[in-house]
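Before any comments, here is the structure.
What you see is the complex with one protein chain gone and the rest in place.
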Amino acid sequence: MIYNIPFIAVVAMIFIGLFAVLFKRNLVKIVIGISIIESGVNLFLITLGYREGGVAPIFTSAPSEVVKNAPGSMVLPVPQALTLTSIVIGVAVLALMLSLIMHIYEHYGTLDVRKIRGPEE
Amino acid sequence: MSQMSKIVRTQSNIIFPFIMIFGLYVIAHGHLTPGGGFQGGAVVASGCIMLLVAYSSAWVLEKIKVSRLSVFESLGALGFIGVAFFGLIFGGWFFNNFLVRNGILFNVVPETGSTLSNFNTAGVLPLMNFAVGVKVIAGLFVIVLVMGYASSLKEWKQ
Amino acid sequence: MLDTFLKSLETGSGFWNPLVLGLAIIIALLLIYIIRGFGKKDYKTGTEQTKAFLSGNPEYSKDEMHVKGKNLYWGFTQALKSVYNVLEKMHNGNTSDYVLWFVIIIGVLFIIIGVI
Partner (left out) sequence: MNWFELITLHSPPLIVAVPLLAAFLTPLVSKINDTVRNLFVLIMLSITGLLVLILGYDVLTNGIRVYVFGGGAPLPSGMNIPVRIMFEIDSMTIFMVIITIILALISILYSWSFMKDKDGLDKYYTIILLLVTSIFGMELTGDLFNFFVFLEISCITSCALIAFYVNKKESLDAAFKYIVISSIGALFILFAIGLLYAQYNALNMATIANAIQFTFFDKIVLVLLITGLAMKSGLAPMHMWLPDAYSRSPASVTFILVGATLAGLYGSLRVIFTIYGNQLLNTGFTFYPGLIIGIIVTALGVLSIFIGVFMALKRSDFKKMIAYTAVAEIGYMFLAIGSYLIGLALSVPDNPQMLIAGTYALKGGLFHILNDALDIGLLFLVAGAVYYATKQTSLNSLGGLARNMKYTTIFFLIGLLAVSGMPPMNGFASKLLIYQSTYQISPILSIIAIICSIMLLAVFVKVFQSIFLGPEIPSLKNVKEVPKSMLAAMALVACIIIFIGLFPNIIIDNLVTPAAEALQNTTTYISTIVGGT
């Protein structure tokens, strides 16, 4: 049970983020919602790699008995690499969205998502 | 537009070198300990952003040109892809780790279970970390600099 | 070499050879040219003979004569107004609603694929 709590947190974070994106009207809050979804997915990836009692996945610095006796007792490194990459991408997306919001506020004078639409043509 | 109080500026002056050194350490030891180009670059860039907050973006823009930072960003990316191309030229495969074992630098293959003290390992990874670090420092700093400048312009207009 | 260019396209239950159709188009163009040749060539430009005839009404200015985009298919869109009302409501320009459609599709597919 105790090991399922991170997964529950993942689902909860994704739903909180979706709630913010779907029902909040402020653009900045929508962006925050996307950020929360992203954190949930990252938490999911990190949780996947967790092993009970595992050591950090640095091969050369692991205690020698761990390497010899139980090579599987390291935390998986691949999900951590995936999470890092995903965080980097998230930073780029966040910066892009925030700069777009700045321009949008300049042109529309509002941050209400219902009022930000192009002309009907 | 306006700068923050003298206390804040002095504090950031004191703390700035330490942040710089820590960030550069994270970049340099990326192949030995957790961390690497992006993390260290983010630390260094946040140190620069601290200065930006304390001294206002207009002051920073007087000291640093955005176009020069863009050049640095391009150079970082070029360094990364260039190392990959060197792998193709010297090692025979794209992204080949051509320095390990028979290179001039970073050529040692450490024993399993040894300490983390040997800096001279891991082949091209330190070079790539360095390139990514340069790119991230320039990129993140440019983003926040331009954003801060744009918002300060708006305040100034009003 | 020529074979590959002249081969006709098999479509499972039929075939299609664009070159045959190209030949037909050329023949049709020739026929059109011949029929055009029967027309009278001795009309005089600049007189009543080349003016547009609008049942005796005077000709409007060039701007008003042009049938604009909004005038075309008016009857069609008017007849299918109920369909268009729904469609216009779908494309309301609201980002949250667009994301909602995405979430709805995920939910529906979960139900369909998860049940089997």
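For reference, chains read A, B and C in written order, and residue numbers begin at 1 within each chain.
The rule we apply is simple: a residue touches a chain if its C-beta (ideal position, glycine included) is under 8 Å from a C-beta of that chain, and two chains touch if they have at least 3 such contacts.
Model, not experiment: these values are computed from the prediction.
S.K.: Since one chain is left out of the picture, which of the remaining chains does it touch in the full complex?
M.R.: A, B, C
S.K.: From the list B:Phe18, B:Trp59 or B:Phe94, which touches the chain that is not on show?
M.R.: Of all options in B:Phe18, B:Trp59 or B:Phe94, contact with the hidden chain holds for B:Phe94.
S.K.: Among C:Arg36, C:Lys51 or C:Lys68, choose the residue that contacts the chain missing from this document, as touch is defined above.
M.R.: Going through C:Arg36, C:Lys51 or C:Lys68 one by one, C:Lys68 is the residue touching the chain not shown.
S.K.: Mind pulling the chain C residues that touch the left-out chain?
M.R.: 4-5, 7-9, 11-14, 16, 18-19, 21-22, 25, 62-63, 65-70, 72-73, 76-77, 80, 83-84, 87, 90-91, 93, 95, 97-99, 101-102, 105-106, 109-110, 112-114, 116
S.K.: Determine and list the chain A residues touching the chain excluded from the picture.
M.R.: On the chain A side, contact with the omitted chain comes from 14, 21, 27, 30-31, 34, 37-38, 41, 44-45, 48, 78-79, 82, 85-86, 89, 92-93, 96-97, 100-101, 103-104, 107-108, 116-119, 121.
S.K.: So that we can see where the missing chain sits, which residues of chain B does it touch?
M.R.: 70-71, 74, 77-78, 81-82, 84-85, 87-88, 91-97
In this section, only the chains that are shown with their structure count from here on.
S.K.: For the protein chains shown, what form does their contact graph take: line, ring, star, complete or other?
M.R.: If you draw each chain as a dot and join those that touch, you get an open line.
S.K.: Report the chain ID whose CA centroid sits closest to the centroid of the full protein CA set.
M.R.: A
S.K.: Where the CA atoms of chain A average out and where those of chain B average out, how many Å apart are those spots?
M.R.: 23
S.K.: How big is the gap, in whole Å, between where the Cα atoms of chain A centre and where those of chain C centre?
M.R.: 47
S.K.: Do you know which chain A residues sit against two or more other chains?
M.R.: none
S.K.: Contact residues on chain A for chain B in the complex?
M.R.: Interface residues on the chain A side: 56, 58-64, 67, 84, 88, 91, 95, 98-99, 102, 106.
S.K.: Give every residue of chain C touching chain A within the complex, in rising order.
M.R.: Contact set of chain C toward chain A: 92-96, 99-100, 103.
S.K.: Using the touch definition from the top, list the residues of chain B that touch chain A in their complex.
M.R.: 32-34, 36, 38-39, 110-116, 140, 143, 146-147, 150-151, 154
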